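Every protein chain except one is present and positioned as in the full complex.
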Amino acid sequence: MRIPMNKLMIAAAALAGATAVSWEAWGHHAFSAEFDADAPVSLEGKVSKIEWINPHAWIHVDVTQDDGSTQTWMVEGGTPNTLLRAGIHKRSLPIGSEIKVRGYQAKDKSCQPACKANGRDLTFADGRQVFMGSSGTGAPRDGSDPRES
Amino acid sequence: MKIRYALLTCLCLATSMQTSGFETPRMAWGHPNLQGIWTNATVTTLVRPEEVEQLVLNEAEAAAMEKGGAEAIAAIDDLPEGDLEAGEDVGGYNAFWVDPGTRVLRVNGEARSSIIVDPEDGQIPYTLLTRPKYYWRAYNMLNTYDNPEERPLGERCTVGFGSTGGPPMLPVLYNNNYQFIQTPDQVLILVEMNHSVRNIRLDAEPLPEVIRPWMGDSIGHWEGDTLVVRTTQFHPQQDLRLAIKHQVMMSKDSVVEERFTRVSESEINYVFTITDENLYSQPWIGEQTLRSTQGPIYEYACHEGNYALPNILSGARQEEES
Partner (left out) sequence: MPSQRLMATTFISLGLSFSLTLGSVANARAYEPPRTADGKVDFSGVWQVLNTANNNLEPQGGRAAQMMREGPAGPVPVSELVALGAAGAVPASLGVVEGGLIPYKDEALAQRDENAKNWITQDPEVRCYLPGIPRATYMPHPFQIIQNEGVLFFNYAYAGAVRNVALSDPGPAPIDSWMGESWARWEDDTLIVTTTGQHDQSWFDRAGNYHSDMMTVVERFTRTSDHTIDYMATMTDEQVFTRPWTIRMPLYKRIGSDAQMLKFDCVEYVEELIYGHLRKEPLD
(Lines give C-alpha, C1' and ligand atoms only; values in the text may rest on other atoms or scores of the structure.)
Protein backbone atom coordinates (compact mmCIF):
# COMPACT_ATOMS: atom_id res chain seq x y z
CA MET A 1 0.00 0.00 0.00
CA ARG A 2 1.48 3.32 -1.00
CA ILE A 3 -0.45 5.40 1.50
CA PRO A 4 -1.32 4.33 5.03
CA MET A 5 -5.08 3.77 5.11
CA ASN A 6 -5.60 5.66 8.33
CA LYS A 7 -4.00 8.72 6.82
CA LEU A 8 -6.25 8.51 3.80
CA MET A 9 -9.30 8.25 5.98
CA ILE A 10 -8.23 11.16 8.11
CA ALA A 11 -7.60 13.17 4.98
CA ALA A 12 -11.01 12.30 3.61
CA ALA A 13 -12.69 13.11 6.89
CA ALA A 14 -10.96 16.45 7.25
CA LEU A 15 -11.76 17.47 3.73
CA ALA A 16 -15.31 16.21 3.83
CA GLY A 17 -15.59 18.98 6.36
CA ALA A 18 -17.18 16.74 8.87
CA THR A 19 -14.68 16.56 11.67
CA ALA A 20 -14.93 18.79 14.67
CA VAL A 21 -12.97 21.61 13.16
CA SER A 22 -14.03 25.20 13.12
CA TRP A 23 -15.14 25.02 9.51
CA GLU A 24 -17.57 22.23 10.12
CA ALA A 25 -20.79 22.38 8.19
CA TRP A 26 -19.81 25.69 6.80
CA GLY A 27 -22.25 25.91 4.00
CA HIS A 28 -24.04 29.16 3.61
CA HIS A 29 -22.21 30.61 6.60
CA ALA A 30 -19.67 29.52 9.21
CA PHE A 31 -21.16 28.27 12.47
CA SER A 32 -19.16 30.77 14.51
CA ALA A 33 -20.30 33.74 12.43
CA GLU A 34 -23.88 33.43 13.66
CA PHE A 35 -23.82 31.30 16.82
CA ASP A 36 -22.16 31.55 20.21
CA ALA A 37 -20.13 28.43 20.99
CA ASP A 38 -20.19 29.46 24.66
CA ALA A 39 -23.98 29.34 24.84
CA PRO A 40 -25.20 25.76 24.42
CA VAL A 41 -28.95 25.29 24.78
CA SER A 42 -31.17 22.24 25.23
CA LEU A 43 -34.76 22.88 24.24
CA GLU A 44 -37.84 20.74 24.42
CA GLY A 45 -41.16 21.80 23.06
CA LYS A 46 -43.81 21.71 20.39
CA VAL A 47 -43.18 22.62 16.78
CA SER A 48 -45.37 25.66 16.13
CA LYS A 49 -44.27 26.54 12.61
CA ILE A 50 -41.73 25.43 10.02
CA GLU A 51 -40.29 27.79 7.47
CA TRP A 52 -39.21 25.59 4.59
CA ILE A 53 -36.95 28.23 3.17
CA ASN A 54 -33.42 28.61 1.86
CA PRO A 55 -30.63 29.05 2.67
CA HIS A 56 -31.74 27.54 6.01
CA ALA A 57 -34.95 25.95 7.17
CA TRP A 58 -36.23 27.45 10.45
CA ILE A 59 -38.22 25.34 12.88
CA HIS A 60 -40.19 27.34 15.44
CA VAL A 61 -40.50 25.59 18.79
CA ASP A 62 -42.67 26.72 21.71
CA VAL A 63 -40.76 25.98 24.89
CA THR A 64 -42.48 26.05 28.27
CA GLN A 65 -40.23 27.81 30.76
CA ASP A 66 -39.80 27.17 34.47
CA ASP A 67 -42.24 29.94 35.37
CA GLY A 68 -44.87 28.39 33.14
CA SER A 69 -44.64 30.99 30.39
CA THR A 70 -43.94 30.07 26.79
CA GLN A 71 -40.87 31.23 24.88
CA THR A 72 -40.67 30.68 21.14
CA TRP A 73 -37.30 29.62 19.74
CA MET A 74 -36.40 29.71 16.05
CA VAL A 75 -34.07 26.83 15.31
CA GLU A 76 -31.87 27.01 12.23
CA GLY A 77 -31.36 23.91 10.11
CA GLY A 78 -29.71 23.35 6.75
CA THR A 79 -31.03 23.68 3.21
CA PRO A 80 -34.45 22.07 2.69
CA ASN A 81 -33.42 20.99 -0.82
CA THR A 82 -31.44 18.00 0.42
CA LEU A 83 -34.49 16.85 2.36
CA LEU A 84 -36.76 17.25 -0.67
CA ARG A 85 -34.45 15.02 -2.68
CA ALA A 86 -34.79 12.43 0.08
CA GLY A 87 -38.58 12.49 -0.19
CA ILE A 88 -39.33 14.77 2.77
CA HIS A 89 -42.19 17.24 2.24
CA LYS A 90 -43.94 19.96 4.20
CA ARG A 91 -46.10 17.49 6.10
CA SER A 92 -43.23 15.21 7.16
CA LEU A 93 -42.74 17.01 10.47
CA PRO A 94 -46.28 17.83 11.62
CA ILE A 95 -46.99 21.02 13.52
CA GLY A 96 -47.42 20.13 17.17
CA SER A 97 -44.69 17.44 17.14
CA GLU A 98 -42.77 17.26 20.41
CA ILE A 99 -39.08 17.63 19.64
CA LYS A 100 -35.79 18.04 21.46
CA VAL A 101 -33.20 20.42 20.17
CA ARG A 102 -29.58 20.63 21.20
CA GLY A 103 -27.73 23.59 19.80
CA TYR A 104 -26.12 26.94 20.49
CA GLN A 105 -27.85 30.27 20.89
CA ALA A 106 -27.26 32.97 18.29
CA LYS A 107 -24.85 35.77 19.13
CA ASP A 108 -27.92 37.95 18.64
CA LYS A 109 -29.60 37.26 21.98
CA SER A 110 -32.28 39.92 21.67
CA CYS A 111 -34.92 37.18 21.33
CA GLN A 112 -36.82 39.44 18.93
CA PRO A 113 -39.22 38.25 17.65
CA ALA A 114 -38.05 34.88 19.02
CA CYS A 115 -34.87 33.48 20.54
CA LYS A 116 -32.62 31.88 17.93
CA ALA A 117 -30.33 28.88 17.98
CA ASN A 118 -28.90 26.34 15.57
CA GLY A 119 -30.37 22.85 15.62
CA ARG A 120 -27.15 20.93 16.03
CA ASP A 121 -29.14 17.83 16.87
CA LEU A 122 -32.87 17.36 16.35
CA THR A 123 -34.74 14.41 17.80
CA PHE A 124 -38.31 13.54 18.62
CA ALA A 125 -39.17 13.34 22.31
CA ASP A 126 -38.65 9.54 22.17
CA GLY A 127 -35.12 9.93 20.80
CA ARG A 128 -35.76 9.07 17.15
CA GLN A 129 -33.98 11.43 14.83
CA VAL A 130 -36.17 13.99 13.10
CA PHE A 131 -36.30 13.50 9.30
CA MET A 132 -34.78 10.03 9.49
CA GLY A 133 -36.82 7.02 8.51
CA SER A 134 -38.18 5.11 5.58
CA SER A 135 -37.71 7.98 3.20
CA GLY A 136 -33.99 7.26 3.34
CA THR A 137 -32.89 10.71 4.40
CA GLY A 138 -29.18 11.02 4.57
CA ALA A 139 -28.56 9.03 1.44
CA PRO A 140 -26.75 11.52 -0.73
CA ARG A 141 -27.54 11.72 -4.40
CA ASP A 142 -24.32 11.18 -6.28
CA GLY A 143 -25.88 10.76 -9.66
CA SER A 144 -26.03 7.59 -11.65
CA ASP A 145 -22.84 5.68 -11.37
CA PRO A 146 -22.07 3.08 -14.02
CA ARG A 147 -20.61 0.84 -11.34
CA GLU A 148 -23.99 0.66 -9.66
CA SER A 149 -25.83 -0.74 -12.62
CA MET B 1 3.64 20.88 -20.30
CA LYS B 2 0.18 22.05 -19.23
CA ILE B 3 -1.12 22.25 -22.72
CA ARG B 4 0.26 18.82 -23.39
CA TYR B 5 -1.73 17.45 -20.47
CA ALA B 6 -4.95 18.93 -21.73
CA LEU B 7 -4.26 17.59 -25.17
CA LEU B 8 -3.52 14.16 -23.78
CA THR B 9 -6.80 14.21 -21.89
CA CYS B 10 -8.72 15.03 -25.00
CA LEU B 11 -6.91 12.37 -26.99
CA CYS B 12 -7.65 9.78 -24.32
CA LEU B 13 -11.28 10.76 -24.30
CA ALA B 14 -11.52 10.63 -28.05
CA THR B 15 -10.01 7.14 -28.02
CA SER B 16 -12.25 5.88 -25.26
CA MET B 17 -15.30 7.22 -27.00
CA GLN B 18 -14.39 5.33 -30.13
CA THR B 19 -13.68 2.11 -28.29
CA SER B 20 -16.81 2.25 -26.14
CA GLY B 21 -18.94 2.78 -29.20
CA PHE B 22 -20.73 5.70 -27.53
CA GLU B 23 -22.35 7.95 -30.06
CA THR B 24 -22.78 11.54 -28.93
CA PRO B 25 -26.48 12.45 -28.87
CA ARG B 26 -27.28 15.62 -30.81
CA MET B 27 -29.67 18.52 -30.71
CA ALA B 28 -32.00 19.02 -33.69
CA TRP B 29 -29.53 21.58 -35.09
CA GLY B 30 -26.54 19.23 -34.85
CA HIS B 31 -24.71 20.36 -31.70
CA PRO B 32 -23.80 17.63 -29.20
CA ASN B 33 -26.60 17.28 -26.63
CA LEU B 34 -25.44 18.10 -23.10
CA GLN B 35 -28.95 18.73 -21.82
CA GLY B 36 -30.05 17.24 -18.56
CA ILE B 37 -29.35 17.50 -14.85
CA TRP B 38 -25.81 16.73 -13.73
CA THR B 39 -23.96 16.60 -10.44
CA ASN B 40 -20.33 16.98 -9.44
CA ALA B 41 -20.78 15.79 -5.83
CA THR B 42 -17.75 13.79 -4.72
CA VAL B 43 -15.64 12.92 -1.69
CA THR B 44 -12.61 14.12 -3.67
CA THR B 45 -11.63 17.70 -2.96
CA LEU B 46 -10.15 20.39 -5.16
CA VAL B 47 -6.61 20.15 -3.76
CA ARG B 48 -4.88 16.93 -2.85
CA PRO B 49 -4.79 16.03 0.85
CA GLU B 50 -1.32 16.56 2.26
CA GLU B 51 -1.00 12.90 3.16
CA VAL B 52 -1.47 11.78 -0.43
CA GLU B 53 1.21 12.07 -3.07
CA GLN B 54 -0.21 10.72 -6.28
CA LEU B 55 -3.23 11.74 -8.36
CA VAL B 56 -4.45 8.26 -9.17
CA LEU B 57 -5.64 6.02 -6.35
CA ASN B 58 -5.82 2.25 -6.49
CA GLU B 59 -9.13 0.60 -5.65
CA ALA B 60 -8.22 -0.10 -2.02
CA GLU B 61 -7.16 3.51 -1.50
CA ALA B 62 -10.31 4.77 -3.19
CA ALA B 63 -12.41 2.55 -0.94
CA ALA B 64 -10.57 3.81 2.14
CA MET B 65 -11.18 7.41 1.14
CA GLU B 66 -14.89 6.74 0.61
CA LYS B 67 -15.07 4.97 3.96
CA GLY B 68 -13.38 7.92 5.62
CA GLY B 69 -15.88 10.28 4.05
CA ALA B 70 -18.84 8.13 5.11
CA GLU B 71 -17.57 7.78 8.68
CA ALA B 72 -16.99 11.49 8.90
CA ILE B 73 -20.58 12.17 7.88
CA ALA B 74 -21.83 9.54 10.33
CA ALA B 75 -19.71 11.15 13.06
CA ILE B 76 -21.73 14.35 12.72
CA ASP B 77 -24.66 12.63 14.40
CA ASP B 78 -22.51 10.75 16.89
CA LEU B 79 -22.90 13.25 19.70
CA PRO B 80 -22.51 12.38 23.38
CA GLU B 81 -25.69 12.20 25.44
CA GLY B 82 -26.83 15.14 27.50
CA ASP B 83 -26.31 18.85 27.11
CA LEU B 84 -23.74 20.09 24.63
CA GLU B 85 -20.48 21.48 25.98
CA ALA B 86 -19.74 25.17 26.00
CA GLY B 87 -16.67 26.49 24.27
CA GLU B 88 -16.56 23.90 21.54
CA ASP B 89 -17.29 24.66 17.95
CA VAL B 90 -19.11 21.49 17.07
CA GLY B 91 -20.62 23.03 14.01
CA GLY B 92 -24.00 23.35 12.44
CA TYR B 93 -26.59 20.65 11.97
CA ASN B 94 -27.46 16.98 11.71
CA ALA B 95 -26.00 15.01 8.81
CA PHE B 96 -29.35 14.75 7.05
CA TRP B 97 -29.03 18.32 5.89
CA VAL B 98 -25.77 17.81 4.00
CA ASP B 99 -25.16 15.96 0.76
CA PRO B 100 -21.46 16.18 -0.06
CA GLY B 101 -21.10 13.06 -2.19
CA THR B 102 -20.09 9.57 -1.17
CA ARG B 103 -17.72 8.54 -3.92
CA VAL B 104 -14.23 9.33 -5.02
CA LEU B 105 -14.03 11.27 -8.26
CA ARG B 106 -13.44 8.97 -11.21
CA VAL B 107 -12.26 10.17 -14.56
CA ASN B 108 -12.20 7.60 -17.32
CA GLY B 109 -12.62 4.96 -14.64
CA GLU B 110 -9.55 6.21 -12.76
CA ALA B 111 -10.01 7.09 -9.07
CA ARG B 112 -8.61 10.53 -8.29
CA SER B 113 -7.23 12.03 -5.07
CA SER B 114 -7.82 15.64 -6.17
CA ILE B 115 -9.69 17.64 -8.79
CA ILE B 116 -6.45 19.48 -9.61
CA VAL B 117 -4.39 17.49 -12.13
CA ASP B 118 -1.78 20.15 -12.90
CA PRO B 119 0.49 21.12 -11.16
CA GLU B 120 1.43 17.56 -10.36
CA ASP B 121 1.35 18.12 -6.59
CA GLY B 122 -2.39 18.84 -6.77
CA GLN B 123 -2.05 22.27 -5.09
CA ILE B 124 -3.03 25.72 -6.34
CA PRO B 125 0.21 27.30 -7.62
CA TYR B 126 -0.05 30.65 -5.82
CA THR B 127 3.02 32.82 -6.22
CA LEU B 128 5.05 33.60 -3.08
CA LEU B 129 3.48 37.05 -2.98
CA THR B 130 -0.08 35.82 -3.46
CA ARG B 131 -0.08 33.29 -0.65
CA PRO B 132 0.12 35.81 2.25
CA LYS B 133 -2.35 38.03 0.42
CA TYR B 134 -4.75 35.11 0.20
CA TYR B 135 -4.45 34.29 3.92
CA TRP B 136 -4.86 37.95 4.86
CA ARG B 137 -7.89 38.35 2.64
CA ALA B 138 -9.49 35.13 3.93
CA TYR B 139 -8.82 36.07 7.55
CA ASN B 140 -10.39 39.47 7.03
CA MET B 141 -13.40 38.15 5.20
CA LEU B 142 -14.18 35.72 8.01
CA ASN B 143 -13.50 38.16 10.84
CA THR B 144 -14.88 41.45 9.58
CA TYR B 145 -18.46 42.09 10.59
CA ASP B 146 -18.62 45.86 10.10
CA ASN B 147 -20.54 46.00 6.82
CA PRO B 148 -22.64 43.55 4.81
CA GLU B 149 -20.49 44.05 1.71
CA GLU B 150 -17.48 42.68 3.58
CA ARG B 151 -19.10 39.33 4.33
CA PRO B 152 -18.59 36.29 2.04
CA LEU B 153 -20.69 36.24 -1.14
CA GLY B 154 -22.51 33.11 -0.01
CA GLU B 155 -23.75 34.81 3.15
CA ARG B 156 -24.88 37.79 1.11
CA CYS B 157 -26.72 35.49 -1.31
CA THR B 158 -25.31 37.23 -4.37
CA VAL B 159 -24.02 33.89 -5.69
CA GLY B 160 -23.83 30.42 -4.15
CA PHE B 161 -21.08 29.88 -1.64
CA GLY B 162 -17.57 28.87 -2.60
CA SER B 163 -17.23 28.31 -6.32
CA THR B 164 -20.40 26.23 -6.79
CA GLY B 165 -21.52 28.47 -9.64
CA GLY B 166 -17.96 29.10 -10.77
CA PRO B 167 -16.50 29.09 -13.14
CA PRO B 168 -14.91 26.73 -12.37
CA MET B 169 -17.94 24.91 -10.93
CA LEU B 170 -16.66 23.07 -7.86
CA PRO B 171 -18.48 20.72 -5.47
CA VAL B 172 -19.67 22.03 -2.09
CA LEU B 173 -21.48 20.48 0.90
CA TYR B 174 -24.89 20.19 -0.76
CA ASN B 175 -27.04 21.00 -3.78
CA ASN B 176 -24.30 20.14 -6.29
CA ASN B 177 -26.75 20.11 -9.17
CA TYR B 178 -26.60 21.74 -12.58
CA GLN B 179 -29.04 21.75 -15.46
CA PHE B 180 -27.70 22.26 -18.99
CA ILE B 181 -30.09 23.82 -21.51
CA GLN B 182 -29.18 24.54 -25.12
CA THR B 183 -30.18 26.75 -28.01
CA PRO B 184 -28.33 27.11 -31.31
CA ASP B 185 -26.68 30.29 -29.92
CA GLN B 186 -26.35 29.58 -26.20
CA VAL B 187 -25.67 26.99 -23.57
CA LEU B 188 -27.33 27.87 -20.26
CA ILE B 189 -26.22 26.23 -17.04
CA LEU B 190 -28.73 26.54 -14.20
CA VAL B 191 -26.81 26.22 -10.94
CA GLU B 192 -29.06 24.98 -8.13
CA MET B 193 -27.44 27.27 -5.59
CA ASN B 194 -29.10 30.70 -5.82
CA HIS B 195 -30.78 29.67 -9.11
CA SER B 196 -27.83 31.30 -10.85
CA VAL B 197 -27.86 30.94 -14.61
CA ARG B 198 -24.61 30.89 -16.53
CA ASN B 199 -25.41 32.27 -19.97
CA ILE B 200 -22.71 30.92 -22.30
CA ARG B 201 -23.05 32.77 -25.58
CA LEU B 202 -21.67 30.85 -28.55
CA ASP B 203 -19.28 32.58 -30.97
CA ALA B 204 -20.24 35.95 -29.50
CA GLU B 205 -18.49 39.24 -28.84
CA PRO B 206 -17.44 40.01 -25.26
CA LEU B 207 -19.70 42.31 -23.23
CA PRO B 208 -18.54 45.92 -22.85
CA GLU B 209 -15.76 45.98 -20.25
CA VAL B 210 -17.81 47.97 -17.74
CA ILE B 211 -20.23 45.06 -17.45
CA ARG B 212 -18.93 42.50 -14.97
CA PRO B 213 -21.66 39.98 -14.15
CA TRP B 214 -21.49 37.46 -11.32
CA MET B 215 -19.76 34.37 -12.73
CA GLY B 216 -18.15 36.55 -15.40
CA ASP B 217 -18.82 36.83 -19.11
CA SER B 218 -18.72 33.38 -20.74
CA ILE B 219 -18.24 32.89 -24.47
CA GLY B 220 -18.27 29.43 -25.97
CA HIS B 221 -17.66 27.54 -29.17
CA TRP B 222 -17.77 23.93 -30.25
CA GLU B 223 -14.47 22.21 -31.06
CA GLY B 224 -15.61 18.95 -32.57
CA ASP B 225 -17.89 17.51 -29.90
CA THR B 226 -16.33 19.51 -27.07
CA LEU B 227 -17.91 22.71 -25.76
CA VAL B 228 -15.08 25.15 -25.05
CA VAL B 229 -15.97 28.12 -22.82
CA ARG B 230 -13.75 31.10 -22.05
CA THR B 231 -14.78 33.29 -19.14
CA THR B 232 -13.40 36.76 -18.37
CA GLN B 233 -14.68 40.01 -16.82
CA PHE B 234 -15.40 38.61 -13.39
CA HIS B 235 -17.26 40.73 -10.84
CA PRO B 236 -14.48 42.31 -8.74
CA GLN B 237 -16.07 40.97 -5.52
CA GLN B 238 -16.02 37.39 -6.75
CA ASP B 239 -12.34 36.95 -5.98
CA LEU B 240 -12.25 34.82 -2.86
CA ARG B 241 -14.29 31.61 -2.94
CA LEU B 242 -14.40 29.86 0.40
CA ALA B 243 -16.11 26.57 1.14
CA ILE B 244 -15.17 23.55 3.19
CA LYS B 245 -14.28 21.52 0.16
CA HIS B 246 -12.30 24.19 -1.60
CA GLN B 247 -10.75 27.57 -0.96
CA VAL B 248 -9.69 29.49 -4.05
CA MET B 249 -8.43 32.99 -4.56
CA MET B 250 -9.05 34.37 -8.03
CA SER B 251 -9.37 37.94 -9.30
CA LYS B 252 -11.50 40.02 -11.62
CA ASP B 253 -8.80 39.46 -14.25
CA SER B 254 -8.66 35.67 -14.00
CA VAL B 255 -9.38 33.76 -17.19
CA VAL B 256 -11.10 30.38 -16.98
CA GLU B 257 -11.25 28.00 -19.91
CA GLU B 258 -13.64 25.08 -19.56
CA ARG B 259 -14.03 22.05 -21.81
CA PHE B 260 -17.19 19.94 -21.63
CA THR B 261 -17.31 16.63 -23.51
CA ARG B 262 -20.11 14.13 -23.21
CA VAL B 263 -18.33 10.79 -22.89
CA SER B 264 -21.28 8.51 -22.13
CA GLU B 265 -25.00 8.56 -21.62
CA SER B 266 -24.44 9.43 -17.97
CA GLU B 267 -21.15 11.37 -17.90
CA ILE B 268 -19.67 14.67 -19.04
CA ASN B 269 -15.93 15.11 -18.80
CA TYR B 270 -15.26 18.60 -17.44
CA VAL B 271 -11.74 20.08 -17.65
CA PHE B 272 -10.94 23.65 -16.58
CA THR B 273 -7.81 25.76 -16.81
CA ILE B 274 -7.35 28.92 -14.73
CA THR B 275 -4.88 31.56 -15.82
CA ASP B 276 -3.98 34.67 -13.83
CA GLU B 277 -0.32 35.64 -13.92
CA ASN B 278 -0.77 38.08 -11.04
CA LEU B 279 -1.79 35.23 -8.73
CA TYR B 280 -0.35 31.96 -9.99
CA SER B 281 3.11 30.83 -11.06
CA GLN B 282 1.50 28.78 -13.83
CA PRO B 283 -1.94 28.12 -15.27
CA TRP B 284 -3.58 25.30 -13.32
CA ILE B 285 -5.91 22.57 -14.47
CA GLY B 286 -8.71 20.65 -12.81
CA GLU B 287 -10.72 17.76 -14.12
CA GLN B 288 -14.12 16.45 -12.97
CA THR B 289 -16.80 14.09 -14.13
CA LEU B 290 -20.35 15.45 -14.18
CA ARG B 291 -22.76 12.56 -13.68
CA SER B 292 -26.40 12.56 -14.70
CA THR B 293 -28.77 12.68 -11.75
CA GLN B 294 -32.44 12.76 -10.97
CA GLY B 295 -34.21 16.08 -11.00
CA PRO B 296 -35.76 18.32 -10.39
CA ILE B 297 -33.57 21.20 -9.37
CA TYR B 298 -35.34 22.82 -6.42
CA GLU B 299 -35.65 26.55 -5.85
CA TYR B 300 -32.82 27.93 -3.70
CA ALA B 301 -34.22 31.38 -2.88
CA CYS B 302 -31.28 32.39 -0.73
CA HIS B 303 -31.81 36.15 -0.49
CA GLU B 304 -35.52 35.96 0.33
CA GLY B 305 -34.98 33.75 3.37
CA ASN B 306 -31.64 35.13 4.46
CA TYR B 307 -32.21 35.49 8.20
CA ALA B 308 -28.60 34.49 8.75
CA LEU B 309 -26.93 37.68 7.51
CA PRO B 310 -28.97 40.06 9.69
CA ASN B 311 -28.44 37.67 12.62
CA ILE B 312 -24.69 37.68 11.98
CA LEU B 313 -24.50 41.48 11.76
CA SER B 314 -26.79 42.14 14.72
CA GLY B 315 -24.89 39.50 16.73
CA ALA B 316 -21.68 41.39 16.05
CA ARG B 317 -23.30 44.69 17.11
CA GLN B 318 -24.45 43.10 20.39
CA GLU B 319 -21.01 41.66 21.10
CA GLU B 320 -19.48 45.11 20.58
CA GLU B 321 -21.86 46.59 23.13
CA SER B 322 -21.25 43.99 25.82
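Each chain carries a letter (A and B) given by its place in the written order, and its residues are counted from 1.
Here, contacts are C-beta pairs under 8 Å (C-beta built on N, C-alpha and C of every residue); 3 or more make two chains touch, one makes a residue touch a chain.
Since this is a predicted model, take the numbers as computed values, not measurements.
Although it is not drawn here, the omitted chain touches the following shown chains in the complete assembly: A, B.
Set against the missing chain, the residues B:106, B:156, B:241 or B:262 yield one that touches it, B:156. Shown as candidates are B:132, B:148, B:206 or B:224; the residue that touches the absent chain is B:148. Between the chain not shown and the residues A:31, A:52, A:73 or A:131, the one that touches is A:52.
As for the chain not pictured, it touches subunit A at residues 52, 80, 84, 88-90. Contact between subunit B and the unshown chain involves residues 27-28, 35, 145-149, 156-158, 179, 181-183, 186, 188, 190, 194-197, 199, 201, 207, 211, 213-214, 296-299, 301, 303-304, 309-310, 313-314, 316-317, 320.
Here is the rule we use: only the chains that are shown with their structure count from here on.
Taking each chain's centre as the average of its CA atoms, subunit A and subunit B sit 24 Å apart. Against subunit A, in their complex, subunit B makes its touches with residues 38-39, 41-43, 45, 49-54, 58, 60-61, 64-69, 71-73, 75-77, 79, 83-103, 142, 145, 151-152, 154-155, 157, 161, 172-175, 192, 243-245, 264, 266-267, 290-294, 298-302, 304-309, 311-312, 314-316, 318-319.
Against subunit B, the residues of subunit A that register as touching in their complex are 1-5, 7-34, 36-40, 42, 51, 53-56, 58, 74, 76-86, 102-104, 106-110, 116, 118-122, 129-132, 137-138, 140-146.
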